[in-house]
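Inspection log for the structure reproduced underneath, given as structure tokens.
Every protein chain of the complex appears in place save one, which is left out.
This part shows chain A:
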Amino acid sequence: MNFYLTYVLVATALFAFTALFTLFALYSERKISAFMQDRLGPMEVGKYGSLQAFADIIKMLQKEFIIPSSADKILFTLAPIVIFVSVYLGFAALPWAPGLSPSSLNLGLFYIFAILSMETIGILMAGWGSNNKYALLGAMRSVAQMVSYEIPAGIALISAVMISQTFNMQEVSIKQGILSDESILFLGVWEVSSIGGLLAWNIFQAPHLIIAYIIYFIASLAECNRAPFDIPEAESELVAGFHVEYSGLRFAFVFLAEYSMMFLVGMIGVILFLGGWNTFLPNIGSVKLSTWTTGMGWGIFWVLIKTLLVVAVQIWIRWTLPRLRVDQLMSFCWKVLTPLAFLCMLISGIWRLTMM
């Protein structure tokens, strides 16, 4: 019976984490964008506006549920749940520290990718159920974009998996640091199993994975519907895209899903390419920096820091680059990213056969 309690506790902790992260990301996004535009951002609620996100969420909780009279009631009510749950379930397979993973699945990455694709259905449900032309247009664009960008993202991830030889996210992490029981070669030549640190990360084990990571990062921006790939919710043309009719708590859930998704895709990239919960400090002779900074607490710390940095870069890019046109978006995905990702996968295969 006890393990049921553990399940509930783990699920609650993950939900609490996504909610807290969303509030934090909301505030930091507003602040970062403000500073980039020479403004101050929220300043009134709390010291330097630090309670603004809480004020916003409290306002949102008090709002009425509005269902448009001509909307499809079942699809409309279900959509935010489907959208959020599919992202939230993705968190189940992510390792946080050595030995700490909500669920250590053999097919972890495969599972995450499958469950993330469910979000597309939720978005289509929201757009169709709203019975609003802007919502439907946004949903159609979103689905087209997410389905297309899953291909380069998936293939880029596969090229990392080919180096690690496992779908298990925990094992992928172990194989990028000093805890590995297999030999790790920096750039395929220098044995660094006992040195660890930055040198043992996947992108430095096989340098073509840097390109694969960039491909994955760009594709993940498109999967989160974030600028410069935000045509599904292009404010200037579609008001807010697929969630234009949502209000109150339902809107909050769509928002929660969007920000959790940012963290999730960032963390997948960190685990597969940037060493997961491994430290970036190498062991240098008798100064065992890497050994000292590996462990349960350190693992959580490193994975959080790395992922938050990736999220910060996502925010930075959003407030810098203008939105792509639909045709540019599609030709970029199919003519540039997909061939490059295939090339990376090919190099991964050759690398695996010849260098490792």
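Going forward, a residue touches a chain if its C-beta (ideal position, glycine included) is under 8 Å from a C-beta of that chain, and two chains touch if they have at least 3 such contacts; residues count from 1.
By our rule, contacts and distances are computed from a predicted model.
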Note = Of "(Fe-S)-binding protein", "Nucleoside ABC transporter membrane protein", "NADH-quinone oxidoreductase subunit I" or "Acylaldehyde oxidase", the UniProt protein name belonging to the chain not shown is "NADH-quinone oxidoreductase subunit I"
Key: Contact with the hidden chain (one of A:7, A:35, A:65 or A:292)   = A:35
Key: Residues of chain A (touch criterion as defined above) contacting the omitted chain   = 32, 34-40, 43, 316-317, 319-321
